[in-house]
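Omission of a single protein chain aside, the complex is shown with its protein chains in their original locations.
As written, the chain order gives the labels A, B and C, with residue 1 at the start of each chain.
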């Protein structure tokens, strides 16, 4: 897949430069360390939410920095963790006196660096709590759920924890909401074609013209197995089966569902999948509330999609419905 | 590029089915004829706005049906005009007593069918005005501007005319705003890879691994010429030159700019291009107001991007800033 | 010589459907060279719509109404440029014969002319722009002239087909001036216009009436 690029080494810097020029009213920038914060940060008297991770997943991560969601984000190179120093800088800039919650995906580099940042923040008397996102059911069996990768489901955690912080929750309450949200969240992906990391210059993996991989991660991590490409209905059914087995909603339950393109797969195909997913939920007596269909967590130009389910109770539903406003996520 | 598909012949029907299931509060559906209207249509006492065209361009066309934008949309097969009958059905369902404005792209099939629908609507005493979108500067020289294709610039026309209709404008006033908007709007695209029409089953065109085509249309219509792939800055500069030559804004003018992915090209690359476009405008003393960066008019999974400029005066600026709410376009 | 009735019109419609279906690939090829390559798909849709339309016994004996309704079926199924123009042609030709259970040579001449005018009004193109008009317009003129000179339908149809083919070939060296092909510019010079080719295919299928029915 071809790219519109300048120097691959300047990819993230130029991307951030454009982003800041496009959203000057919403975002501010610690240019030297690639840290993005809300333009009005720190919001005094509110628990601050931070995330971070590699670039190449827009809108994840920094696209959710905004009112009702995140306060700041440390931006790594493509598919690379940002450093502890970047995370500390974000933490300092967003801390509004009520502590900081880190919500990010369960990847080695990120975990280690956020842990380092937590130790550093502690030295500066900033209280930090951490909630790891581990929603990808394909990355480990239920018994080893703490090894799972974090993928699109993190958006629900940002949204609901952000709403709780906006509603005046303290650090423990906001962290509890993030944890509860993620306990009720499951994701699975399917990849049809790879993407290219600009600095690497070649595709992250190879896959046959008639193949797909259900369960593949958003950096090309291995899924369940390489198979012949199936129909949209078959693919959706297999993905939904995996999710429903793991989440096990009961008849009468309500879920929100996120049909997410990994990048190249167009909206048209997402709606074709959504149609089938909706039908499967209906057949199980599970109701759908506030579905999301679009691009929420991508791998640049990778072809494929993921499905996320979030089982809602009244508390989570109210938080999901609260307004939010970031450059990539607007909910009136 | 691989697709997640069932029967290619059911592509549009299944896509619409999913769309209606995802947005039941916002959209309603004349299922048999593939006509989408606002759930609250007809809005009495408001000029109604309709568009239509082939599928495969989401969010264009139907993604802009919603408050502050369009009232209805006739949905064709992929890259195929809908029929006059579909357009008439939309027209009937949205007419709120103040007439109907058709805004759509200048393509033969669409023009002929909307003209037929206009004649039919006339028999039913529904007054219809038409504004053709012809914003693609690459498709004909300025002297033959009425032959130009309609591409992403139509979104500005939907937005501003929709705002005028919301503000109580009558049919002539709303049509005048649509015309004025389009007089101030110019677009150019660049394509890096083709897309595949499901029913055709093969790519719409072929292009070398190291090639691009500046000026290509959103169905793969020929552009200026096939060239070696250049850097993001070079591509952006050439596109901006073509737009600025044609639009000729003066120092001190204000424009809105839309950096639009044709589908596969990720947000990251759009921001890299936006950065350069912003710099070029700055160097000319042209100010940027309310930029849009994302996917607004696509060709399914085509790789490439388009840039649209809209020169604003106070009237257009106020209409651009007005709120809008459709499944694909939310502006608080 | 008896005129054309609904049964014969129905047979002609089925012949047109078969001819369009048979020429799908050729039309796609031509449309790929200077358009968007969908004309084969459009031809297939028109063929299917016409076949479905003519599958039932005609509900009317009125040739005009029968033909106009075929045009509406075509528009519903195939609303690309050519689909819409051909639907318009059928509707206008049908309107010209409304109320007639049989149409004679002179009626056919008027119907062809109405189709020609309809295509020009709908598409706003003129002879010489290198479109299907460059087939239909000379064909209608030739048929009318032949009928005027006293030729029977078969002979008039022969002259019509000669004019149609000559019209197609005459514009082949020219540059396309309207529709998608106009964006391709000088690269269209020397290429057969796909709409012209479709026009010839359809007129040949219609003209076969008098021999095969």
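As a convention for this text, a contact is a pair of C-beta atoms (placed from the backbone, for glycine too) under 8 Å apart; a residue touches a chain by one contact, two chains touch by 3 or more.
Keep in mind that this is a model prediction, so the values were computed, not measured.
Of the chains on view, those touched by the hidden chain across the whole complex are A.
Within the full complex, the residue among A:6, A:51 or A:83 touching the omitted chain is A:83.
In the complete assembly, the contact with the undisplayed chain comes from A:219, out of A:219, A:275 or A:311. Among A:140, A:176, A:244 or A:330, only A:140 touches the chain left out of the display. Within the complete assembly, A:116 is the residue of A:116, A:244 or A:322 that touches the hidden chain. In the full complex, subunit A contacts the hidden chain through residues 76, 79-85, 107-109, 112-113, 115-116, 139-140, 147, 149, 197, 199-200, 204, 217, 219-222.
As a convention for this text, only the chains that are shown with their structure count from here on.
The central chain of the assembly on a C-alpha centroid basis is B.
Rounded to whole angstrom units, the spacing between the C-alpha centres of subunit A and subunit B is 29.
Computed centre separation for the pair subunit B/subunit C is 33 angstrom, with centres defined by C-alpha atoms.
Shared contact sites, meaning residues of subunit B that touch two or more other chains, are absent. In subunit C, there is no position where the chain touches two or more neighbouring chains simultaneously.
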